[in-house]
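Every protein chain but one is kept in place in this view of the complex.
Moving on to chain A:
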Amino acid sequence: MQVAPSETAALNSYSPELRQQLFLCVLQLADTSLILGHRLSEWCGHGPVLEQDLAMANIALDLLGETRSLYQYAAELEGQGRTEDDLAFLRLAVEYKNPLLVEQPNGDFADTVTRQFLFDNFHYHFLRALKNSPDERLAAIAEKAVKEAAYHLKWSSEWLIRLGDGTEESRKRLDKALDTLWRYSGELTKPTATEQALQAAGIIPDYATLLPTMEAHLNHVFQEATVPVPQGVFMMTGGKEGRHTEHLGYILAELQYMQRTYPGMKW
């Protein structure tokens, strides 16, 4: 299927430098959704109850749908003949630009919910602003994905509250999950040089403008969960520049196995 012409119009109006920056940024967004979608799909068949198994598989599917739209756009921006599949299956870990948070292991259900909440709270607010991007393609992708991200954020917010304000055991696990994962939350809104260039060009939202609504939602959820918001934690960064934790390599080994073993294989 081709992309509708109204959504490809902006491609030629960018300078080569800006187009390259945009390519890297779209790639980063695609990598982020792909890796988190892949992580969630690892739960398939292992969820604590059937309904939540389905919920995580559904969220994974939404993220993979967004991933495809983004990789297709990235491939067009690059214009070197690579396809969405090449970008997903034939790059090395250092070439992946996803933030560290999304590659962290599933752990227990509290770890997965915490990772999802920290991501969704950024993702939803980011997409809401990206809908207004002058880049028509990104705006169209965001317009579609934000409706789905709203359901994801509702799901992860409600589960964070249930776990925090639930039993002694669920609270203990949530505390442990926050101990492990909070340090990865800061990278989401810390722009790289690439993101700064696109923010300056007005193509993606300035993260500073997202922070008030993100913080308001987070504070509300943590308050309902009776969990204090962690303070003074050193934030880990690097994923968006290709410096990953050891976990990404294992994900890619599984994700890319088929295309690496049988290059060009099709269904």
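Quick note on the criterion: contacts are C-beta pairs under 8 Å (C-beta built on N, C-alpha and C of every residue); 3 or more make two chains touch, one makes a residue touch a chain; residues count from 1.
We adopt the following convention: contacts and distances are computed from a predicted model.
Participant: Name the chain not shown, per its UniProt record: "Phenylacetate-CoA oxygenase subunit PaaJ", "Cytochrome c-type biogenesis protein", "Xanthine dehydrogenase small subunit" or "Acetone carboxylase subunit alpha"?
Facilitator: From the listed options "Phenylacetate-CoA oxygenase subunit PaaJ", "Cytochrome c-type biogenesis protein", "Xanthine dehydrogenase small subunit" or "Acetone carboxylase subunit alpha", the omitted chain resolves to "Phenylacetate-CoA oxygenase subunit PaaJ".
Participant: Among A:Glu42, A:Glu76, A:Asp108 or A:Glu136, which residue is in contact with the omitted chain in the full complex?
Facilitator: A:Glu136
Participant: Check each of A:Ala55, A:Ala88 or A:Leu101 against the chain that is not shown and name the one that touches it.
Facilitator: If we include the chain that is not displayed, A:Ala55 is the one touching it.
Participant: Sort through A:Cys25, A:Leu118 or A:Ile161 and give me the one touching the missing partner chain.
Facilitator: That would be A:Ile161, which touches the missing chain.
Participant: Of the residues listed, A:Lys147, A:Lys190, A:Arg243 or A:Arg260, which one is in contact with the missing chain?
Facilitator: Final answer for the missing-chain contact: A:Lys147.
Participant: Against the chain that's been left off, what residues of chain A make contact? List them.
Facilitator: For chain A, the residues touching the absent chain are 1-7, 51-52, 54-55, 57-59, 61-66, 68-69, 136, 139-141, 143-148, 150-151, 153-155, 157-158, 161, 217, 221, 224.
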